[in-house]
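Only one protein chain is missing; all other protein chains are in place.
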Amino acid sequence: MGRYVIRRLIQAIPVLLGATLLIYALVHYLPGDPVQALAGEKRVDPLLRELIREKYHLDDPFLVQYWNYISGVFQGDLGESLTGRAVTDMISEAFPYTVNLALVAFIIEAVVGVLAGVMAALRRGKFLDQLVLISTLLVISIPVFVTGFALQLLLGVKLKNDYGIDFFPVSFHEEDGLRAYLLPAFVLASTSLAYVARLTRTSLMETMRADYVRTAVAKGLKRRRVIGRHALRNALIPIVTFLGADLGGLMGGAVITEKIFNMHGIGGLLAQSVYQKQGTVIVGMVTLLVVIYLVTTLLVDLLYAVLDPRIRYE
Amino acid sequence: MSDTTTVGSEALSGDTGKTDPPKKQKTERAASLWSDAVRDLRRNPVFLIGAALVLILLVMAAVPQLFTSGSPFDGDACDLANSLKRPSAEHWFGFDVQGCDVYTRTVWGARNSIIVGVLTTLAVTVVGSLLGLLAGWVGGITDSILSRFTEVFFSIPLLLGGMLIMSMLGKGNAYTVSLVMAVLGWPQIFRIMRASVLSNKYNDYVMAARALGASSMRITFRHILPNAIAPVIVIGAISLGVYIGAEAALSYLGIGVQSPEISWGLMISDASARFLTAPHVLLFPSAALSITVLAFIMLGDAVRDALDPKLR
Partner (left out) sequence: MRGATQTKWIVAATAIALAATACSASSKSSDSKAGASAGGTIAVELGEPQHGLVPQNTAESEGSEVLNAVFAGLVDYDRKTNAPKLRVAESIESTDSKVWTIKLKDGYTFHNGEKVTAKSFVDAWNYGANQDNAQESLPFFSKIEGSEELAPGKDKKPSAKELKGLKVVDDKTFTVTLSAPFSQFKTMLGYNAFYPLPTAFFNDPKAFGEKPIGNGPFEMDGAWEHNKQIKVKRFENFPSSDTKAKLAGVTFKIYDNLDTAYNDLRADNIQATDKLPISAMSTVKSEFGDRYIYKPESGVGYIGFPIATNPETYGKPEIRKAISMAIDREAITKTIFSGTRVPADDFVNPLVNGYRKGAMGDAAKYDPVKAKELFTQANGVPNNTIELGYNADGGHKEWIEAVGNQLKKNLGVEVTFKPFEKFGKILDALGDKQYSGAFRMAWSMDYPSIENYLRPIFSKVAIENGSNYGGYVNEQFETLLSQADQAKTEEEGLKLYQQADDVLIQDLPYIPVYTYMSSAAYTKKIKNFDTDAQGHMNLAEVELA
């Protein structure tokens, strides 16, 4: 087990190096001029454009640029954006919000999703099962943009103006603490929630038919105990996999949710940097995401062994 | 884990060396698995309803003229004078902001949306499942390489990947958007399939089959796959809807379906900004998408039940 973890961590090094090179190259060969992308609708003065390109070494050959970048990284310097801000500053400003939002969303997704899935599986075809199905359809076919704004308008504006209840902030303020995260996290979690609920439902129904569960029931064990101890535990493997893979998505892909609730997190920053072709910012953040994926998949892989003792790592 | 690797790879190399006869036998057995499944499906009302819905959608996608007399591509299809008019007796679904008939557009939008949904789901499922099977079953170095690879893929933002592929392809349509989403979407299925295989490969019947000397190929496709496919089918059915909706986001980058072409994703995204003042423009394409997803979820449930050996 310990050796397995160490092996995985060693593997992370070439993966990270490869990832930075790959992303740096992708951004580099993307057409378009980052200087103009910053300037909006008026054309940048040609001399000014040259000066800025020179200042940020945008005309250097690709490998030279990458070398400068990566040797900076090893000295703890992730470079500077074209607007003159240190990428480390930008990331450390945005990252805490992103982590908190993703964690709250993750908890909602895991707890509510699994519970709903279990209920639906146990009462197949009944009201709760149907409710899970209908919510799934709604979540898929109505854009996050619409649900987000509708909730914001109802709970943020109407509740305050009409009933004097100022509980859900319209836009994010870190001073509001946990409640500032509730609404955005719910909106962010909604699609994944549907996946988790339906995955749990199917997975649990499958394992309930497995021999060992039948045996347990035949032996006269209590239904609840069988489900909790045996069936669910085994059914959790695909769910844990989904959740693990989703955590990174919740961090890097919260663009619309962040926008609706005015949270300046990683998702929005990353999207904006891609639009503006800001190489250093993109590479910095994507590398961080790769790290997150490496760590979560490692944790998930270790969890497999816990959930199913037959799976072993050495 | 290393022991399974050696067993797996040995078996695999042994299998590839084999000649025709055993393969034939295998296809026969596989066929019987499938004919069992088909017999099950024919009797399953969930499957029949789902199949009927999918059939209607496919016909709508292929021959929209059967469902509406108008065409959204006529010069006078849209008139700003009708902008955002509510549903009426002649125009059941009302008009959108451009003054186009929402019903006609919903019918004609089916084609692109179904193409995007089905193609992407198919590509993602096939690629993700096969690689996931491989990683989960063979394990060892193969698993490590494939897994690390997916982690990098996972982290590439859709936007970045999309813009890049777009810059190589030029102009976007339903196929390019499917390509982009498939390229960036398969790691999810990969992870799920790999997990499924891991949790199934130590089951008694797999052990038994191996002890009996069954080839690795045979174990994989005859025993592991049918047992491991369930979560993939669940994810696939939901993803199909998500892809149809997400297509619109990529249209903004010039990757997806472009106006004057129509898709449900585009209609939904265009209607979103005015959902408070003109909800009907959003309602109908969203409903169409819901029905599509429902149909595929029903199909998926039924197929999964039919393939499940434990139900036999």
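As written, the chains take the letters A and B, and residue 1 is the first residue of each chain.
Quick note on the criterion: contacts are C-beta pairs under 8 Å (C-beta built on N, C-alpha and C of every residue); 3 or more make two chains touch, one makes a residue touch a chain.
Worth saying up front: this structure is predicted, and the values here are computed from it rather than measured.
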Residue among A:Gly2, A:Gly84, A:Gly125 or A:Pro309 that touches the chain left out of view: A:Gly84
Hidden-chain contact residue, picked from the options A:Gly113, A:Pro143, A:Pro238 or A:Gly268: A:Gly268
Touch residues of subunit B, complete complex, unshown partner: 75-81, 83-84, 97-99, 163, 251-254, 258-260, 270, 273-274, 276-277
On subunit A, residues whose C-beta touches the chain left out of the figure: 8-9, 12-13, 16, 31-33, 36-43, 45-48, 50-52, 54-55, 83-85, 89-90, 93-97, 99-100, 103, 149, 152-153, 156-157, 160-161, 169-171, 173-181, 259-262, 264, 268, 272, 275-276, 291-292, 294-295
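The rule is short, and it goes like this: only the chains that are shown with their structure count from here on.
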Where subunit A and subunit B are represented by their mean Cα positions, the distance between them in whole Å: 21
Parts of subunit A lying in touch with subunit B, wherever the complex brings them together: 4, 11, 15, 18-19, 22-23, 26-27, 29-31, 133, 136-138, 140-143, 145-146, 149-150, 153, 191, 194-195, 198-199, 202-203, 206, 209-211, 234, 237-238, 240-242, 244-245, 248-249, 252-253, 270-271, 274-275, 282, 286, 289-290, 292-294, 297, 300, 304, 307-308, 310-314
In the complex with subunit A, residue positions of subunit B that touch it: 1-2, 144, 147-148, 151-152, 154-161, 163-164, 167, 187-188, 191-192, 194-196, 198-199, 202, 204, 230-231, 233-235, 238, 241-242, 245, 268-269, 272, 275-276, 282, 286-287, 289-290, 293-294, 297, 301, 304, 308, 310-311
